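Report on the structure given below.
A single protein chain has been omitted from the complex, and every remaining protein chain is retained in its original position.
Read from first to last, the chains carry the letters A and B; within each, the first residue is number 1.
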Amino acid sequence: MAGSVRILQMTAPLTSADSRLAELRDALPDLRVSNHVTDRIAYARDLWPGGQIEKLAGKHAPEPPACVVWPKDSAQVVELVQWAKAKAGVGGDPVVLVPFGAGSGVCGGTMAGAGSVIVDLKEMDSVVRIEPHNNLVRAQSGIIGWHLEDRLNMEGLTLGHFPSSLMCSTLGGYLATRSAGQCSSLYGKIEDMATTMEVVTGTGEVLETGRDMGGGVGPSWTQLFIGSEGALGFITAATLKVHPAPAHRMMRGYGFGRVSAGCEAIRRLMQAGLRPAVVRLYDEFDTVMARSSAEKGSEADTLLDAISGRVKGSGAMPWLKRKALQMVLTRPDVTNRLIEELAPRISADGCLLVVGWEGDKRLTEVQARLGHDELMRSGGKDLGEEPGWHWFKNRYAVSYKQSKLFTSGAFVDTMEVAATWDRLMDLYEGVRKAIAPFAFVMAHFSHAYPEGCSIYFSFVGPATDPGQTRQQYDRLWRRGLTAATRAGGTISHHHGVGRSKAHFMTEEHGNSLRLLQTLKATFDPASILNPGVLGLS
Amino acid sequence: MSVPQSEITGQLAEAVGPENLSSSPVDTIAHALDFWPRALMKSRSGPWPRGPKWVVWPGAAAEVAHVLRIASAYALPVIPYGGGSSMVGGASPRGDRPWIVINCKRMCNILDMDEVSMVVHVQAGIVGVELEERLNARGFSLGHVPTSMTTATLGGWLSTQSAGMLSSRYGRVGDLCLGLTAVLPDGQVVHTRVAPRRATGPELAHLLIGAEGTLGVITAAHLRLHRLPLHRRFDSFCFEQVAPAMGALRQSLAAGVRPLVARIQRDPRLRRSDREQDAPEPTPADLSRRVLLLAYEGPVELVEVEQEIVRDLATALGGEGLGQAPARRWWGQRFAAGFRMTPLLVQDHLFADYVELGATWQALSGLYDNLEEAFEKRGWRTRITVEHARLEGASLGCAFWGEADSAEAALEAYDEAWRLAARVCHAGGGGLGHVYGGGQHRAALLDDNAKQRLAVLTEVKRKLDPAGIMNPGILGTE
Partner (left out) sequence: MSFDEYEKALELCTYCPKLCRHTCPVGNAERRESVIPQAKMAMANLVRKGQVELTPETASVFYHCNGCGLCGEYCEHDVDVTPALFAARAEAVNKGMDPPSMKQFTDRFYARNDSLLHELHHTIEERFFVEEAQVAYFPSCDTIEHSPRVLHDTLKVLESVGVDYVALHDGEYVCAGYPFWAAGLMSELSFLAKEIASKLSNYKKIICDCPACVWMMRFLYPQLGAPISAEVLHVVEFMDNYAPRIQVSSTVPEAFYHDPCYLGRWLGVFDAPRRLMGRAVREIHEFTWNRERGYCCGGGGLVADNLPDVSAKIAQRRLEEVMRTDVPMVVSACATCERNLSQESGNVEVVNLMTLLARQL
């Protein structure tokens, strides 16, 4: 029946898909599988914005997977791997297995091309056990982040992992991409949370990577499978550290005249031995965006208000606004310069730094006090609690901006880079300059560590002419990542590499890439697991 | 196998310079043993073990690379050697083969110090205490303080994923490592660069961290520093049993307290040297009493709050505050433990070692009791310390010693003690080799899951080291 559906721009022949499905049904009769056309479309893309741009051009599933399978336990994953391995041995059309969490990845990590077999792990989504006395939880990898957090909350616990995609991503995805949440400076990134994982490698072996209490003899396979983006194995379950749900939370905003001064303040805060839960510094322009995200107006309104010096009340001319948006988007270079000029006027309080503290009441209070003093010593202006709570209340709102922008003829994407403190400003300036000709750029600094910090660039560019947009978009990324590596930064702090950044792996890793290739050769000798991600074939 | 030894000697001399190469017994004997008690015990009555054929002291990664290429060409086994303080036979030659020992200690320079990011780039052969002193001089500290601080090197720490006495606050040494340089068996020098917490694939430094020299030689690393603290505070609590002491510690960590030191041990007031002359013999109740020793550092207000939280939790669980003295005294003698074992090893009929296992909190107190009981049943003495505490568990450091009728019997008893420890450990859900690594010794004693993980290491090693030159026999490799 699948063959009867006409889908524009779908180039792959549907017949091969059907044969793959038949083979699978034959070999693994108990495995849930589908090649329903709606599935092949829905699984064809993750949330890579380059793909969203293609969607604007009507290309919804140019290279659909052959089918989707839902293993119900790791034994079925093993069978699947064995099957794929056997196929690889015979030659012919190689089988490609793609571990799939929730497809919220933003780097094409699950887009392995036409004919691939998507392995949706969400049937494996139970919380295996909660051990409050050990501060541990064991969960299967297919569980959606929100559901896991919910379950822990019921026991008075928290994982402390709050990516903006908490509602639309899985534990396995976090582990596979080294994800970071909003409270990373207190609870760490996902690699700090996992003590051990169960993985099914590309050889069909089931490996427990470590011990419940992390550590042990030999290299940490846990750390070596975290970030493997589905190229070394399927992460099927993990043990994670959990904490008592915070009894107390404090939020506050501070203003800094320049973004560099704000960065310096964060550095001192982090090096003073304090552990804030949230640290976010917005650059001049992002400050305006951050402070206005609650108003339910369109993105364009905020943007334009910002540019026009936040003249309120003059907004009764939608036509003018639309025109202005067009202008902004077609000449991002001009706009960026304009903003630079206007920035000091846009936000009288300067760059906004949001700092949050949480946990035990006494610890929270004393740290907030010490942190406050430190920030004031660094030249911060106390903006009170309001900007802090404002951020807190809207902390997931930013994700909703995407569809508004895409549907108003723009593209939007983010680039999260990082560097040690000594290079941070070079990184900031370098990447900003590199992107500016193509898109309207803003940035915030979050995920701070004693040794450095990550920078999260958001950019909005015109997507009026689909074909050209993709070209510009690709150029933007190339220039941006080149600038990042030149400044001594990394190409990704928490989104991963996927396919969209794969060609930068050599710049990123130099010859240590060989270690990664060795892992690939060890764990996936037949190259059946998600080839293409991380620059691995 | 006939090896053209003079030819190799010549080539090695070329690689590192003749002054940095030795086959002299002075050196080979010195590198024949590390601090593995079993080997030390054996050497008491038996022959001094055969040392390596060559000892080289390369000064840089390029020289290490040169040495490894020579070793590869002749399929010679190589041991990367730091301070030789391995307690598991990781740094001593085994079997009859002609070993090359690469003594890393000439690579002992601080290459760069980024005081803004608080990151130091340092060569791996530097001895711990020297590194720490040089950092201290500039107002910084690494925060990694194993008992073997004065002998062990950075390379040894990284290769064994060492845990120091401040691990509750600063983590294991791998947590402090932001990047490293290593020479792979074929001589390629690879470098994992510093980029805070990147998400660009697995963190590759972890392939070498904990690999105990089986995959390559670590020559330098970037390490995270912190500022020397202005304030340090101490506190101590006494509990009737070990379990509530563990409970208080666990709850404190869960509350977010980050003690600098947190350990549970016997009541130090019972120690003979500390006891009043005419004090009565300790009762069983005295003996089952345990003391929680704590140190804190950081901003003083924060430290005070941390202290307060722990005090509340400890008191609620029946802990009696002993004030700062016991903890402070321990701090003053913190390296003393390192000297306690040697006297137990010098006499032929004695045996001693230190079982270190890691376990989650729930498993911990059972393991503690079972281990103590199992050893005591055999008439062997133990002193168990709870250390390296963290959110999900802690490690038990169990010093044991005993007496046998003869040197052979002592060795047998030693092996039996380890088998016993392994049994108790596995039955109770603990993990052996939690602190000192596997070396020659622990690999065979591990549980099946841990063995499987080492089998994976062997697989990786086959790819990186097809000639099998890097520390073969360690961690179950061949």
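As a convention for this text, a residue touches a chain if its C-beta (ideal position, glycine included) is under 8 Å from a C-beta of that chain, and two chains touch if they have at least 3 such contacts.
From a predicted model like this one, the values you see are computed outputs, not experimental measurements.
The chain not shown here is in contact, across the full complex, with A. Within the full complex, the residue among A:Ser19, A:Thr330 or A:Thr407 touching the omitted chain is A:Thr407. Touching the missing chain, out of A:His60, A:Arg486 or A:Arg514, is residue A:His60. If you put the hidden chain back, the residue from A:His147, A:Lys189, A:Lys241 or A:Arg280 that touches it is A:His147. Panel shows chain A; residues 1-2, 4-9, 34, 36-39, 41-43, 47, 52, 55, 58, 60, 68, 70, 102-104, 120, 122-123, 125, 142, 144, 146-147, 150, 153-154, 165-168, 296, 396-397, 399-400, 402-404, 406-407 of it touch the chain omitted from the view.
We adopt the following convention: only the chains that are shown with their structure count from here on.
Contacts from chain A toward chain B in the complex involve residues 131, 133-136, 177-180, 189, 191, 195, 207-221, 223-229, 232, 241, 243-244, 267, 271-275, 359-360, 362-363, 366-367, 369-370, 418-422, 447, 449-454, 488-497, 501, 505, 508-512, 514-516, 518-519, 521-522, 534. Note for the complex: chain B touches chain A at residues 114, 116-119, 161, 163, 172, 174, 178, 184, 188-204, 206-212, 224, 226-227, 229, 250, 253-258, 297-299, 301-302, 304-306, 308-309, 358-362, 390-394, 431-434, 437-438, 442-443, 446, 449-450, 452-454, 456-457, 459-460, 463-464, 475.
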